[in-house]
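Here the complex is missing one protein chain, while the rest keep their positions.
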Amino acid sequence: MKNEKRELIDKDGLRVDGRKKDELRPIKIMVGVLSNADGSAYIEQGKNKIIAAVYGPREVHPRHLALPDRAILRCRYHMAPFSVEERKSPAPSRRELELSKVIREALEPTVFLEQYPRTAIDLFIEVLQADGGTRCAGITIGSLALADAGIPMRDLVVACAAGKVDGQIVLDLNDIEDKEGEADVPVAMMPNLNLITLLQMDGLLTPEEFEEALNLSIEGCRRIYALQKKALKEKYISIREEVET
Amino acid sequence: MKNEKRELIDKDGLRVDGRKKDELRPIKIMVGVLSNADGSAYIEQGKNKIIAAVYGPREVHPRHLALPDRAILRCRYHMAPFSVEERKSPAPSRRELELSKVIREALEPTVFLEQYPRTAIDLFIEVLQADGGTRCAGITIGSLALADAGIPMRDLVVACAAGKVDGQIVLDLNDIEDKEGEADVPVAMMPNLNLITLLQMDGLLTPEEFEEALNLSIEGCRRIYALQKKALKEKYISIREEVET
Amino acid sequence: MKNEKRELIDKDGLRVDGRKKDELRPIKIMVGVLSNADGSAYIEQGKNKIIAAVYGPREVHPRHLALPDRAILRCRYHMAPFSVEERKSPAPSRRELELSKVIREALEPTVFLEQYPRTAIDLFIEVLQADGGTRCAGITIGSLALADAGIPMRDLVVACAAGKVDGQIVLDLNDIEDKEGEADVPVAMMPNLNLITLLQMDGLLTPEEFEEALNLSIEGCRRIYALQKKALKEKYISIREEVET
Amino acid sequence: MVSRIRQRQIAKLLTSGKRLDGRSLTEYREIKVEPGIIERAEGSALVHIGRTKVLAGVKVEIGEPFSDRPNEGVLTVNSEFVPLASPEFEAGPPGEESIELARVVDRGIRESKAIDLEKLCIIPGKKVFVVFIDIYVLNHDGNLIDASALAAMAALINTKIFNYELEGEEVKIKLGYTQLPVVNYPISVTFAKINDKMIVDPGLDEEEVMDARFTVTFDKNGNICAMQKGGGGTFTKEQILEAIRIGREKAEEIRRLII
Amino acid sequence: MVSRIRQRQIAKLLTSGKRLDGRSLTEYREIKVEPGIIERAEGSALVHIGRTKVLAGVKVEIGEPFSDRPNEGVLTVNSEFVPLASPEFEAGPPGEESIELARVVDRGIRESKAIDLEKLCIIPGKKVFVVFIDIYVLNHDGNLIDASALAAMAALINTKIFNYELEGEEVKIKLGYTQLPVVNYPISVTFAKINDKMIVDPGLDEEEVMDARFTVTFDKNGNICAMQKGGGGTFTKEQILEAIRIGREKAEEIRRLII
Partner (left out) sequence: MVSRIRQRQIAKLLTSGKRLDGRSLTEYREIKVEPGIIERAEGSALVHIGRTKVLAGVKVEIGEPFSDRPNEGVLTVNSEFVPLASPEFEAGPPGEESIELARVVDRGIRESKAIDLEKLCIIPGKKVFVVFIDIYVLNHDGNLIDASALAAMAALINTKIFNYELEGEEVKIKLGYTQLPVVNYPISVTFAKINDKMIVDPGLDEEEVMDARFTVTFDKNGNICAMQKGGGGTFTKEQILEAIRIGREKAEEIRRLII
């Protein structure tokens, strides 16, 4: 963060990839992309390419981890060795372990875990190509993979970051903006219930700037939520077509 | 493999250690060499010095690995740190893990695993000195250690490699031939049932050359099989002598 | 050990820290210093700062380690990364693993393990600052933490080292004496039963020198034993005061 | 585990603005800072928040800079949940709680530029000072993040580096010490949400029944330099913004304990 | 696990030369190759064989050569059975199946000299290009070896290395890219034996009932460059020789998909 080496917003107010300040990157979402998983989803957001799969509810191994009154939700966020500029060792880094935890905690509030006591619901998120904002994109498709697996949920969870770049609050930072910008605020929420399920921040913001960034993140979440619903619908339509033909 | 630095077969058709093309290295086999193990065997083949021990059938730890209808055969092929030119770390390498798997699969077909449900039969192979062809020599004494442990078997398993050196198909490659030759084809078989239980190949061979190498390996196996039987017999004779005196 | 770089005992017979040959370093002991642990103790001995905690008797995980007829005593001796000159990796070193074993075996003889079948008693010793003789100081407070946890014991265990420095047998070596001296003899004992529970030695000693060092260690143990009892008493007095006020 | 009865008790008290130990919702337990207690470390501090005890030690060594920051020293924060501190902690490599804690503390220090890392460069691209902060939890009675962040900062403020001179590319140690260049003072404030009430500095019993946790870190100018939501619950936007208002004041108060 | 009933069904069909999904014994499922889908990697390809999906990515870095091959670049093949791909896969260090797969793919590429490693030498004995092939299984529906070997080769063919020039011993990156020198095209063909019948390209249901597995890899000239028998069953010599005859033809067909 924060070595201002180059101009990240030009004199016309456009960003390094030509976007306006409150503009999302192009997003493509697909649901039900893997045949083995109980649920799965795939997203391209900018150059991010991320895939998620859910297995479960299923038996817990080792058994002493099972809970008598509810399911446990487990999450593994993992990056492919070739997903980043310099090859990443396949062993999980401290960053990946932290993100696995916060992603799990971003999705836990929405799942009716008490309906499946003594079981585990496993969510695996694999970043195939990383371009900034992978945790948010991972949450967005993680909740779709849960829905695709038929896990009962209070709401979808959708995530988007805002941040500060060249002194201005902008939406959905890409890799360069994330690395060279001044702050990043990833937010996840349940859009219908208006509840925040993930909130992190690094960088430096005044409380006022933070509030602006938070509001912008939430706006971004709402827009991505529309895409989530569309992707889910497409899956069901294609199933109906399959069934009807 | 394959940096032809020196001549591996001389003008008289003799190899670096003076052998003819279809000649095995000197082999010495002993059965029942360790007092703790349920079965054990030792081989010297060229400069290879390898020892094998079998424990079992015994209880399985951890228990969830046990199978209700048959024993599990486990195998660990491992090299002593001082067994090779440059000291080897004692932690198992990827090569050792692969060889443990293929050796286990070479011996599995011969064992009546269904006679010992819920148990494990553990085979440990320790390479004390390595000189090329250790997996084959390990299989040869692995099956003897199983026999020595009284595990019921369909047949002995015997193994031998052939390969291509200086353009010619030769039997039982030593370390130099393995490293500088053109191809290596390790083969294991059940000699009475005429079934192949291990087959690997690396290097480059035409299909015709491969067939020649396979036939030569099988011929080598048959000769080593005679030595296996002799070693087993010697063990029983020495036991009988002990009992009778 | 043993690169005689500097004079460790001056012409007045005083050591690098001004002590006489049979003098202990200043020692401060406190019992019951941690609220979560079932028992705890803290020691400063020279610049050593070490803390110990006992949890148990408690359930054993994993369960197959439990013994049907007695408790298992487990011990972890561990050094904080900042406790030594050069930062130590937090992963346990071979030295820490050995010391964990010998400390456990120094305390095992005193605990009535048979009173708590199928349970574990866990002792954790954390070296916050190391100044030579940490294993002995760790045993001294380890036995206090056991007592503080109410574990029934035959006797306290107390430990102290003697050694050879500049050709002379001295008591309670500090870090410099340990590293540059000629020998170190750590001893633990049950002072009332007159039984040795830990004895190690490294360096070079004649049998006569060893006997002298052993006698001096035992003398040191007896003096520290008085401090142990005092610290225990202080804890009980303060509890009584709390109860009575 | 705190029983359901305890949980109901805590929640009931909170509705009337009270807590089990008599604190108000926005009141910290007593905080005590003992700097410099590990003489062998370049810096150290023991922090007590109530019965929570966290020791931070700083070691400074010479190492290589990151290739993309050739002119800066290196900061690494590590945390150990040693099993001495809680019946719940286990020996072994750091778990996710411990890693999260270290990374949140790290972000606060890094993003507020608390250490002037450029002053830690010895030979650009080749030799720099590496600052290791090791966080050692000694007794876990809740709110480890705030205690750890405070211990880390107090230890850094307390850190001295040996003087040196260069002979060619060799670093020769000279007599004397120089203070580590600490130029900002981030302070973390952690909230727990229990039955929709926000409380500051949760104790262990409160953490065991909380829905979610929220940490916000402020630099010396009152700017936010790190945030972390934890736990499987949720917050409303209003709760977050209120926490920031309260947290900013609390951070000011706590900062006075170390500078 | 496929039930015994399924097993009998598969075996019975095979005796009449048929398979559950209607294929003949020597017929592959549909193969699809999508090269270049990970733009950030130097090379990549996604291979589908039926519903099996394997992604291979290639990263190229500068490193040291092996001391006994000072003039050659370094090739390393790694494989991850990520738990996303199958209910049977677990997170953690690679298991024996994954290691075997990577090593069989590696042998095919290495022994056929598919990459001209001497062209990857920058400074003999000091700096060479290191080619990392990472195989990522995304959906496991059988025959991972053939899918992985094919994905690895397609990714290599697709690999570009940045241009450079040397300033002394420093490598300076220049504009533009050069194709990785791929000079041979090994193709793996895998057989399963079920009740003494040999079938090509086993699906997962077939793998679950097979006695043994046999993989043979052919280079562009139809020579054999790797073989691997797997599984706790046996083969006759005749079965092996027949598999080689069939495999050679199959390899020709499959190779056409990538060159």
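Labels A, B, C, D and E are assigned to the chains in the order they are written; within every chain, residues are numbered from 1.
The definition used in the following text is that contacts are C-beta pairs under 8 Å (C-beta built on N, C-alpha and C of every residue); 3 or more make two chains touch, one makes a residue touch a chain.
Nothing here was measured: the structure is a model prediction, and the numbers come from that model.
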Partners of the unshown chain among those that are drawn: B, C
Among B:L8, B:A130 or B:I196, the residue in touch with the chain that has been omitted: B:A130
Selected from C:A41, C:L198 or C:L232 as touching the chain missing from the view: C:L198
Among B:V16, B:M30 or B:A80, the residue in touch with the chain that has been omitted: B:A80
Chain B, residues in touch with the chain not shown (by the definition above): 34-37, 40, 47, 49, 51-53, 55, 58, 76, 78, 80-87, 90-92, 122, 124, 126, 128-131
Residues belonging to chain C that touch the chain removed from view: 1, 73, 94-95, 97-98, 100-102, 104-105, 108-109, 183, 185, 190, 193-207, 210-211, 214, 218
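FYI, only the chains that are shown with their structure count from here on.
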Graph separation of chain A and chain D (steps between touching chains): 1
Mutual neighbours - chains that touch chain B and chain E alike: none
Shortest walk length in steps over touching chains, chain C through to chain E: 3
Whole-Å gap separating chain C and chain D, where each centre is the average of the chain's CA atoms: 32
Where chain A and chain C are represented by their mean Cα positions, the distance between them in whole Å: 51
Interface hub residues of chain A, defined as touching at least two other chains: none
Residue list for chain D, restricted to those that touch at least two other chains: none
All touching chain pairs, where touch follows the definition stated at the start: A-D, A-E, B-E, C-D
